[in-house]
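For this view, one protein chain was removed and the others were kept in their places.
== subunit A ==
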Amino acid sequence: MPADGIRARFRVDYAGFALDVDLTLPGHGVTALFGHSGSGKTTLLRCVAGLERAAEARLEINGELWQDSAAGVFLPTHRRALGYVFQEASLFPHLSVRRNLEYGMKRVDAASRQVSWERVLELLGIGHLLERLPGRLSGGERQRVGIARALLTSPRLLLMDEPLAALDLKRKNEILPYLERLHDELDIPMLFVSHLPDEVARLADHVVLLDQGRVTAQGSLQDIMARLDLPTAFHEDAGVVIESVVAEHDDHYHLTRLAFPGGAVLVARRPEAPGQRLRLRVHARDVSLANSRIEDSSITNVLPATVREVVEADTPAHVLVRLEAEGTPLIARITRRSCDQLGIAPGRRMWAQIKAVALLG
């Protein structure tokens, strides 16, 4: 077994619910635990944290043994080098923001502090809140302080239980860029619980799908999002994720060309310099298909692609079509009527018209 990586085996039996997982996860980057409520994703996270004690368990984090029921090893939560961000920020109401942040940091030896105070304040934009009491913060500010407090313990693993779920859309959009920065700038592996495909697409590198306490699939974000045999494909936000590179800017039309294997798309002018990486999301509902290239259309982004698979969608009126453009996957959600009229079948070369591209930063 490689020393680098997360190896987690848990079996829990509660009345009416059982969790039974055996996972090997990358020891870096963001892993999303994805599933609807009741799938066991929060229980799994709590088991990793030691907040829940599984009857049968073995947990190894990058070569460090935290739990092994067979050998009677159980490190209590406060001896595990982890950070935990709860759904509600759960700041200590009797302590100021500063003392909340210091609470965990003070309990870690100075020698093992690797995340600097200034850096975390800057990363989460909370420097101006230090003297306030948690009751005087907005939901988004509270959650940012909660994340900063967890980071300041210099965790070897950061666990986040739907940190955005308690926030409205506006607060969510306020906090997502901070989470993306954590992902890009800190080298701390994260386990992230979510039930929203768009959130997963934005933050995760690796995805574990859970259903009724069992792992139904796991793999890289791109692979999981491009599969039609998983529940992610039937969500209203279903769609693929593409890693692109900024190719060039068109100053006349204020557009930016983003290139990826198999093609490129034009999007409204981006601030990023050429060469920078950008994650794109193309929703299945925004892709339509044509047998020939339509020149007299307002749709700018058209890619040649080969049909790989056609499956039933969530309604009898629609089908999901998986295509491949030179290695880049696409999913289109079209009506069954169009599918029959155009004669769409695996192997067919078609033109994929992309009506909208979401940029995930």
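Throughout what follows, a contact is a pair of C-beta atoms (placed from the backbone, for glycine too) under 8 Å apart; a residue touches a chain by one contact, two chains touch by 3 or more; residues count from 1.
Here, contacts and distances are computed from a predicted model.
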#### Entry: Undepicted complex member, UniProt protein name, chosen from "Carbon-monoxide dehydrogenase large subunit", "Molybdenum transport system permease protein ModB", "Ketol-acid reductoisomerase (NADP(+))" or "Response regulator"
"Molybdenum transport system permease protein ModB"
### Task
Check each of A:R9, A:K41, A:R58 or A:R149 against the chain that is not shown and name the one that touches it.
A:R149
### Query
Of the listed residues A:G83, A:P163 or A:G239, which contacts the missing chain in the full complex?
A:G83
#### Entry: Among A:G104, A:P163 or A:G239, residue touching the chain not depicted
A:G104
### Task
Check each of A:V30, A:A49, A:V97 or A:V207 against the chain that is not shown and name the one that touches it.
A:A49
### Query
Hey, which subunit A residues sit against the chain that's not shown?
49-51, 76-79, 82-84, 86, 90, 92-94, 103-104, 107-108, 149-150, 153
